[in-house]
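Excluded from the complex is one protein chain; the other protein chains are retained at their positions.
Our next item is subunit A:
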Amino acid sequence: MAKTIQAPLPGTFYRASAPGEPPFKLEGDAVAVGDTVGLIEVMKSFTPVVAEEAGTLIAFHVENEDAVMAGQPLYDLG
């Protein structure tokens, strides 16, 4: 049963540490507690999105560099 993980804070969501770098997680990847799944940029400062639960990353709800609001669905964990 998939679970939807929400954005912990508002900002711009990034899937990689820098442009041109590989994404932190691909769809289908295993996610362990403490893994970085993405970054959220809030007012020019970057906060990692860290997994609080383990599982398999089924799908992202947002694209790289999309604007997100706190509580918005970020990714599905199965």
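Heads up, the rule we're going with is that a contact is a pair of C-beta atoms (placed from the backbone, for glycine too) under 8 Å apart; a residue touches a chain by one contact, two chains touch by 3 or more; residues count from 1.
Everything below uses one rule, namely that contacts and distances are computed from a predicted model.
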>> Name the omitted chain as UniProt records it, choosing among "biotin carboxylase", "Succinylglutamate desuccinylase/aspartoacylase", "ABC transporter permease" or "Phosphoribosylformylglycinamidine synthase subunit PurQ".
In response: "biotin carboxylase"
>> Could you pull out which residues of subunit A are in touch with the chain that's been left out?
In response: 9-12, 41-45, 65-67
